[in-house]
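The complex is shown incomplete by one protein chain, all other protein chains being positioned as in the whole.
What follows is chain A.
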Amino acid sequence: MKYISEFRQQDLAQQLSRAIVQTVDPDRHYRLMEFCGGHTHAIFRYGVQDLMPDNVEFIHGPGCPVCVLPTGRIDNAIQLAERPDVILCTYADLMRVPATGRNSLLKAKAGGSDIRMIYSTQDALKIARENPDKQVVFFAIGFETTTPPTAVAIKQAQAEGLANFSVFCNHVLTPAAMQAILDAPQPVAIDAFLGPSHVSTVIGSWPYEIFAERYAKPIVIAGFEPLDVMQSALMLIRQLNEGRHEVENEYSRAVTRQGNQKAQALVNEVFELRPQFEWRGLGLIADSALKLKAGYADFDAEQRFNMPAIQASDVKGCECPAILRGAKKPQDCKLLGTVCTPENPMGSCMVSSEGACAAYWSYGRVRG
């Protein structure tokens, strides 16, 4: 398959593996945080760790949008879906995320709520057009990658006068999360970052430059294919060996320094910063999420339905928060595999295929 299989070739993987073994300093331990769930998934799915020397450790980062969404926001969505006049549209990943009281969107759907799994924001608009007597709410989540399509949908709805459409906005920002990890009161030992790939196609690589500079951490923008991950790891190891800390771009086939400025303009037109937003694992982070601008407030579900802020607590013993910060690994959690499994997730990291716990449980357990 053109442009996919090229980035999964075994012979190249072996070459890279040898290059990494030759490059690492055997007396040093390398702690590389792969920021995105997409990286985590690739590492486990393709068995990348098997091709790395023992002293190169991947620390799983918070870049899984489903994982960082706090329980209260899922509770909000369920409350909304329970209204008889509402059709809630959501990406499928969110369906099984645990809400308060062992609830989930999947269970709410079984209980009679009209919840539709969609593949794109355009599907939500279509549902809104076809159901003029219903309120159609799109449960918008994701980092900068999924924000532009939400902006497009909102602008389209405004242009069409689609008054029964609104967006429950949970879009969050990657650099803010990276900053929160680096500024944590008890920071996790991280030597370098594999930087976001799809997010960076939109925002570019420049927003990370400040972290490379101020925190002296090498960052390599890394694609999601397994060869991308290995190549990026090699680039980070070289930077560490040479004492450099720069932003380098391994994913140059898709990412530029400036990013997709058209998409950025669209996002800036529709959205503005929230003063703060709660992240699972990272707590309240200032300027870390988006909300609809005043000019689009008519399409803001939080305002239309007067949605309350819900403070919900996570399941006791669930280590998702520490795992999302990189402070713990899935196998450090006592719930893993005992009460928390993909079939019966206690925390969000066990739900999404990008979640560290799900990736570890589904692909990596054999290593013990």
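A few comments on the model shown:
We adopt the following convention: contacts are C-beta pairs under 8 Å (C-beta built on N, C-alpha and C of every residue); 3 or more make two chains touch, one makes a residue touch a chain; residues count from 1.
The rule we apply is simple: contacts and distances are computed from a predicted model.
Hidden chain, UniProt protein name from the list "Hydrogenase expression/formation protein HypE", "GntR family transcriptional regulator", "ATP-binding cassette domain-containing protein" or "Putative hemin transport system permease protein HrtB": "Hydrogenase expression/formation protein HypE".
Per the touch definition above, the residue from A:Q49, A:T100, A:N131 or A:Q264 contacting the chain not shown is A:Q49. Mapped onto chain A, the interface with the missing chain covers residues 1, 4, 8-10, 13-14, 17, 44-51, 96, 118-119, 123, 226, 342-343, 353, 361-366.
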